Each structure stands twice: as C-alpha cells, then as structure tokens.
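Apart from one protein chain that is not included, each protein chain of the complex appears where it belongs.
Think of it as A and B in the order they're written, each chain with its own count starting at 1.
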Amino acid sequence: MTSPLDQKKIKIAGPVVVTANRVGDGAVVYRSPDGGWTTELGGAAIVIDADSARVLAEAAAGDDLHAIGPYIAPVKLLPGGNVRPGNLRELIRRGGPTIELPAPLES
Amino acid sequence: MPLVENGQIVQDRYTYVGDEEPIPERVPVIVPAQRFLAEADALIRRDGSLGVGWPNDRRIGELAPWLGHLALVALKFPKFRDGRAYSQARLLRETYRFRGTLRATGDVLRDQFHFLIRAGFDSFEVKKPADAHAFAEAANRYSVVYQPSADGRTPALRRRVTATATESADAIDTAKR
Partner (left out) sequence: MYIYDAFDRRLLAERVVDFRDQVSRRLSGELSEEEFKPLRLMNGVYLQLHAYMLRIAIPYGTLSTLQLRKLAEIARKYDRGYGHFTTRQNIQFHWIKLAELPDAMAELAAVGMHGMQTSGNNVRNITTDQWAGVAPDEIEDPRIWAELIRQHVTLHPEFSFMPRKFKIAVGASHHDRAALRIHDMALRLHRNAAGEAGFEVMVGGGLGRTPYLAQTIKPLLPKRDVLSYVEAVLRTYNQFGRRDNIWKARIKILVHDLGAEAFAKEVEAEWQSIRDGALALEPAMVADIAGRFRYPNYATLDDGPPELAAARRGDRAFDVWLSNCVTNHKMLGYAIATLSLKPEGGTPGDCTAAQMDKLADLADRYSFGEVRVGHEQNLALPHVAQRDLPALWRELGAIGLARTNVNLVSDIISCPGLDYCSLANARSIPIAQEITRRFHDLDRQRNLGRLHINISGCINACGHHHVGHIGILGVEKNGEEFYQITLGGKADENATLGTLIGPAVPYAQVADVVEDIAAAYLDLRDKPNELFIDTVKRVGIEPFRERVYAAR
C-alpha cells in the first residue's frame, strides 16, 4: 500500500488497471476500454504487460477533465471472470473505509 | 506569450539578449544576470534602456548596487509553485527601492496576478492568452488586504485604526480601491 502516487518506473507483476478519482465528486473510477471512466471495476480495461499499462496510464493522465491522479493498480482475476482489487489499498478504495462510519449514511 | 502592463496587452519594447550574442544598439534590452555582472561597466554606459534577467536562486542583493542604472528587472517563476521571486520582488521594491519596471516571467498564471501585483510586479509575461485578456478582472479580486506589501495598499490593521468619522469599516462595500 505504499502510496503509488509517484509511480516512476512501471513494473507489472500481473493484471492491472488504471484507476483515478472523478473530478466532480472524487469518486473512485477505472479507465474503461472505450477511453472513458467507470465506477465499476468489472468494466475496467485490464492489461497484463508494462507497455500496455503505460499506454493506458498516459491516455488517462491526459484526461484530467474527467479524472485526476491516475495510476496503475493491481487486480486479481478470479475463475469465472470476476475482477477483484489486487491489494488492501484498492480494496479500501473500492469498498470504502474498513471501519464503521460514525453516523448512518444519508441518502 | 502576451505581455501585460497597466492592465492591457502591450508590445514588448525590450529585446532579450542571450549569453553570447552582440547587444543591439540603442534599443531596450534584457541581459542575463551572469553576463550583466561580467560586463556591467560597459553595459551601464551603453545608450538604451537596460534590463537584467535575474535567476530566482541567487540573492537579489547582489544586483542592488546597480539598480540605479537599470530600467527593468525581470524575475523568474520556473514553475508558478516556486515562489522565490516574490521575496526578490519585495526586496527590490521595499528594501532597495527599485523604481523601474519589475517584470514577472516564466509560469505566470491568472491566479497569481493578485499576489504578483502586491509583490511589486508591474509587467507580466503571461503564459496563457486567455489569462492576459482577463488580467484586469482577475487582478482586482480583493478589496481587503491583511498585510502591507510593495503595492502600498493600506492593510486592514491600519485601516481599522485610522477610520475617520466619515469612513467606517462598513463603508468599504462602496469604497473604491
């Protein structure tokens, strides 16, 4: 979970996505195959080599109108096609804080 | 890169001169610091307005002895986040009493105009044309300032204690800057 905010060298150890935060509300988003952004990890573009990851990340970085702070994040591919976040930080980003919030969510 | 002075986009009268090239006669020039210091005696005798471009990582005090001969000092913002030139500008205006043109160069953006003017700059090489066009509006965002600076504006502390019977704090809504 070392903050990946300053990724310099891209090293891929498995499947990855590019993730960022949406400009308007800061929500967690993932770069989708059509060059847009989705809040659903299942809809994210998944790549498995460093070059593809770099291309994906650079395209994302150029799109700061919609999302900010993009970086490459690991995912786990499960049998049956489900995608899961690949580390604790990404689990927390997708699922929210691991603790109970002090007040019920307002709708 | 449009040049803004007196709230408007203007033509630059000055020519930037590099480290090696010959200095044109009788036209206003801006010379890099190193070169200026090496050739100062000759340059100050030259016919034509003289400006110096000073780096932001060198004490501005080194230039102080020459200020009487300079029509312009250009200071640098390599990135707008690097605010060293704000200190240099205030030192030039307030400590060394430089009265010539003080130009901001480099990453000069709209959201710094207020600070730049307050620091004593009166000439701006603005990075984006849209910002240059919006200069007058962007520069006048604040009618209250909390601290004295090179622009001579009266800070709130002073205004509070010198408010006269005819001018109260509440009247600032209609007061002109």
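The working rule: contacts are C-beta pairs under 8 Å (C-beta built on N, C-alpha and C of every residue); 3 or more make two chains touch, one makes a residue touch a chain.
From a predicted model like this one, the values you see are computed outputs, not experimental measurements.
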>> Applying the definition given at the start, please give the residues of subunit B touching the unseen chain.
In response: 59, 80-84, 86-88, 90, 94-95, 109, 111-112, 114-116, 118-119, 130, 141-149, 155-161, 169-170, 172-173
>> What does the interface between subunit A and the hidden chain look like in terms of residue numbers?
In response: 1-3, 5, 21, 23-28, 64-65, 68-69, 87-89, 92-93, 96-99, 101-106
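Rule of thumb we're sticking to: only the chains that are shown with their structure count from here on.
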> When the centre of a chain is set as the mean of its C-alpha atoms, what distance in Å lies between subunit A and subunit B?
Replying inline: 44
